[in-house]
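Note that one protein chain is taken out, while the other chains of the complex remain in position.
Letters are used for the chains, namely A, B and C, taken in the order the chains are written, and counting of residues starts over at 1 for each.
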Amino acid sequence: MFSTGRGGKPLEEPRRISVGMVGAGIMAKAHSIAMAAMPMLFWPPPALLERKLLADVGLKSAEEASLRYGYSAFTDRWQDIIEDEAIEAVHIVTPPDSHAEISIAAAKAGKHILCEKPLARNPEEALSMLKAAEEAGVVHQVAFNYRKLPAVELAKRYIADGAIGRVLRFKGSFLCGGYDPNMPFRWEYRKAVAGGGTLTNLGSHVIDLARYLAGEITEVNGALRTYVHERPVFADNVEYFREKVDVDDETSFAMRFDTGATGLIEATNSAWGRSTFITFEVYGTEGSLAFNYNNREQLQVCFAKDPAERRGFQTIDLGPQHPYGHGLWQSPQIGVGFSELKSIEAYDFYRAIRDNSAAIPSFFDGYRTACVCAAVMRSAKTMSWESTT
Amino acid sequence: MFSTGRGGKPLEEPRRISVGMVGAGIMAKAHSIAMAAMPMLFWPPPALLERKLLADVGLKSAEEASLRYGYSAFTDRWQDIIEDEAIEAVHIVTPPDSHAEISIAAAKAGKHILCEKPLARNPEEALSMLKAAEEAGVVHQVAFNYRKLPAVELAKRYIADGAIGRVLRFKGSFLCGGYDPNMPFRWEYRKAVAGGGTLTNLGSHVIDLARYLAGEITEVNGALRTYVHERPVFADNVEYFREKVDVDDETSFAMRFDTGATGLIEATNSAWGRSTFITFEVYGTEGSLAFNYNNREQLQVCFAKDPAERRGFQTIDLGPQHPYGHGLWQSPQIGVGFSELKSIEAYDFYRAIRDNSAAIPSFFDGYRTACVCAAVMRSAKTMSWESTT
Amino acid sequence: MFSTGRGGKPLEEPRRISVGMVGAGIMAKAHSIAMAAMPMLFWPPPALLERKLLADVGLKSAEEASLRYGYSAFTDRWQDIIEDEAIEAVHIVTPPDSHAEISIAAAKAGKHILCEKPLARNPEEALSMLKAAEEAGVVHQVAFNYRKLPAVELAKRYIADGAIGRVLRFKGSFLCGGYDPNMPFRWEYRKAVAGGGTLTNLGSHVIDLARYLAGEITEVNGALRTYVHERPVFADNVEYFREKVDVDDETSFAMRFDTGATGLIEATNSAWGRSTFITFEVYGTEGSLAFNYNNREQLQVCFAKDPAERRGFQTIDLGPQHPYGHGLWQSPQIGVGFSELKSIEAYDFYRAIRDNSAAIPSFFDGYRTACVCAAVMRSAKTMSWESTT
Partner (left out) sequence: MFSTGRGGKPLEEPRRISVGMVGAGIMAKAHSIAMAAMPMLFWPPPALLERKLLADVGLKSAEEASLRYGYSAFTDRWQDIIEDEAIEAVHIVTPPDSHAEISIAAAKAGKHILCEKPLARNPEEALSMLKAAEEAGVVHQVAFNYRKLPAVELAKRYIADGAIGRVLRFKGSFLCGGYDPNMPFRWEYRKAVAGGGTLTNLGSHVIDLARYLAGEITEVNGALRTYVHERPVFADNVEYFREKVDVDDETSFAMRFDTGATGLIEATNSAWGRSTFITFEVYGTEGSLAFNYNNREQLQVCFAKDPAERRGFQTIDLGPQHPYGHGLWQSPQIGVGFSELKSIEAYDFYRAIRDNSAAIPSFFDGYRTACVCAAVMRSAKTMSWESTT
């Protein structure tokens, strides 16, 4: 009935990669949209992705998610993904307590791994994952997705080019929520599952940004606070009991970088009026950078070399001229949302697979961030500076 | 090898709809991402969409786009889509000069239509499209996507609920670009293709917002300006010649609504420093609303009933509690980008198909917006108020 | 008991000027603070000012105001000021209906005049004031104080230097208040006293900024609206009756400049959530400027010549390097308030007196602004473009 490419040079088809997804929650949604959208945004893509198999411990959940997110099949055994030789890459979007086991199995089976953050519950687990991935020679990436923002990449380039001179100070935050003792208990409030609270869940993103932009964090001095010590468990909208919370609702810590720079990071779930309020400011000898995820398509830059009467923060609207801009929309501010952000993340992951190169942020970055978190936890107990190594 | 839904109540599969796409440009990208992402975001979805056939006048373009955007087949004849009885819905993303012909044919073939904006080059074309769609009884929607923003929908509800009283005034703008005589000629600069310049391309979005929020526009008084009268045509980076521009680079016009409210709209491609700067402010007897697409996940509201010492614009971060929030991300400000916006648009289109109800904005809205644009063009000549009817 | 300048070169004392103030309202407060603060800010000052005589029609008001604002004497006859030969300069801060009579008398008596805005109720009155001042050879200045902002002066210099190329468009606004039918009647609501409503009271400031920055306004096309047609008159907190309002609550108009540029101005007292919301944006072929009085110590600038990947609005914090900065505070953002603004205004007025030069904005500017207002009023009736000449 219709034409199918008569004549002319045949179109070179991109490589096709079969992917397995472990987990069926909100991040399965984000990763699956990214898999579908990535080649539509970035063309030619590193690969066309076939969503082959989705695993979740709840079989009904797996079934529904496979239909919703467009997978050819589903299972309640993640091992099915590992055992499927046709699957080349695995996305792990389960809670942190299962990351190590699944990831190490995937690595041993030679599968490339994109694992949600935090990489693991503690540095030991993270290190075991890193080692397994390195030994297997697979591409490994941890989903600190905010590092993939065009604005962050532009900031990185300015810093790398010396545009703001030597970095003196990095400040970052991840604020959200609002104090609410009636917020139901979730796995995020259990250390044995999550590894930590706002520090590891929110703060880890900012730690990753800090390390990317300002260098390795060598020492920290901070505190953790838990505001709500028990949270309700509901069934059929009736509160059945209160479950103990053993993780932090808020953290802040000072830090020192290997470069001599210093910094501060804060994370909280108890800041009324703040939503996904991820910010950083970098002050250097020759200029400054500032970012707020609430305005994620803008980077603020200030350069000391500008004449004094024309010096000040400049708002750069990130667009086609900027990092990843060729794949996004035709003008700045048309809209980079979470779909686009996760698509960039997938783009980088599959580029690394295609190029047989290292992905960033890698499991090493996930490990180092876990080390920083662990040092903050120690510091909160010793009430003094702790080394991250 | 793996489980497939043993036992329990079988999952009810959503309806599946086959879709044809006419056009292979940037909007094909946006619509195709939306088709893939819509059911992942909004579950259960009104339908699961099968991207069946993509048509573009350039066969190579069609082939590449079909691969990129995940269509089963491609063609250089849009009529193939019309003739394919399995295709229930058509997305038209070509330049405006082809909208009427394709759309009327699609309607006659009984296909539901989501057509990019502006709906047509003039009110006459738009009216013929509207009539054809109505006669055929198909669902028809015009892609004034900004109306689909959660912030816009929230604004609509506030106004409908009387939260800001009687609307006194609506101001809106769409600013972008920067004066640049070296920007190459494109079809957007040719009236015979585009129907107009910034008025119909950018301003039409704001007209649609104005009509949605403040009522029907009955009279306008405005002007059009062309800053660059010829633009270069390049081949292999060499400027071959200059092509005449016969559309406006900037417009602004005053307007009156059927409610007695007044307003102002501006659109320009010559505003250095502005990017997709779509704004509106609505001032009422009991309060105000303000929006800027650069902060598209926020709506500013001010209510006169607040005590005087605690009155002022409040920033609402749009999230799960707000319109469309159940399908978007788990917290405000995680990120509504163009992908999410077009997914909402598709969600509403396919909901109307599922429910056999009218879509909004419909071809009637596209027609009315064309009438307003035509009245502005007349006003620019007569230099006085012109009726939009 | 203490030293008084023993030895060394004697300090050269600034000239001393005796000043009369006509009016005892809120602007008497502002002008009197300015007279006191001006030499403290700007040193050496053009003159040290002696607040000699304050006149108000209410003798008790005059007495209290003279004590409050530091005048040596008071009177209920403004003619006393005119007749006092020792008084060199007069500040007129009464309602507009008395400006012409007082001002012309002052000019004939050879006194320099700083008159509050709007200069007069209509162009005829303003012209008579201008002629009288010119014939008398006195310095004459109209208190469009916002022109004196460092940010405005910096904008002027950028435009004059060609930094944003040819001006294409000027937009300005003065928004405040909120629709409130219970706001008591005041003289501002009576045309015979005020000359107009928001147009002449608020809009005139923006017209002055437009003329200063973008050139002479030659034609306008606009409208006036009155939202509240009667307002209560209270006595002892009891509403006695309703007084008719015969001026506008809101205005907006398009305009054309002698340079070919176009523009828009809006003014309203019915914008809930806006307070002294004076804004302007100037778009040129080579860049843009933007200002908001709510951030009065900042100017936003965008230059097309910046490389595309580093182009965007830059926030300049106005400080010691900028216009008037030598007299203000030691760093940007320490605080320019209304006191400082009026001090700058006085500084320029007394500099003109000292230098025997023309002040700006002069009565000519006050006259031209009155012409623009009158043209808008005509346009509101003819519903078409009206010349301002």
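As a convention for this text, contacts are C-beta pairs under 8 Å (C-beta built on N, C-alpha and C of every residue); 3 or more make two chains touch, one makes a residue touch a chain.
Note that the structure is predicted; figures quoted are calculated from it, not measured.
Within the complete assembly, C:Y293 is the residue of C:F185, C:Y227 or C:Y293 that touches the hidden chain.
Note on the undisplayed chain: of the listed residues C:P123, C:P332 or C:P361, the one touching it is C:P332.
Touching the chain that is not shown, out of B:T226, B:T259, B:Q314 or B:Q330: B:Q314 (per the contact rule at the top). In the full complex, subunit A touches the hidden chain at residues 164-165, 168-169, 171, 178-180, 221-223, 225, 227, 250, 252, 254, 262, 264, 266, 268, 270-274, 281, 283-288, 290, 300, 302-304, 311-313, 383-385. The chain not shown here touches subunit C at positions 1-6, 8, 11, 13-14, 26, 29-30, 32-33, 36-37, 39-41, 43, 45, 48, 53, 55, 59-60, 62-64, 67-70, 73-77, 80, 83-84, 176, 275-277, 293-298, 317, 319, 329-341, 343.
Where subunit B meets the omitted chain, the residues involved are 298, 301, 308-317, 321-322.
Going forward, only the chains that are shown with their structure count from here on.
The best fit of Cα atoms from subunit B onto subunit C calls for a rotation angle of 180°, in steps of 5. Where subunit A touches subunit C, over half of the residue numbers in use are shared by the two copies, so each contributes mostly the same positions.
Comparing chain C-alpha centroids with the centroid of the full set of protein C-alpha atoms picks out B as the closest.
Centre-to-centre separation between subunit A and subunit B, using Cα means, comes to 32 Å.
Centre-to-centre spacing of subunit B and subunit C amounts to 44 Å, using the average Cα coordinate of each chain. For subunit A, the set of residues touching two or more other chains reads 298, 317.
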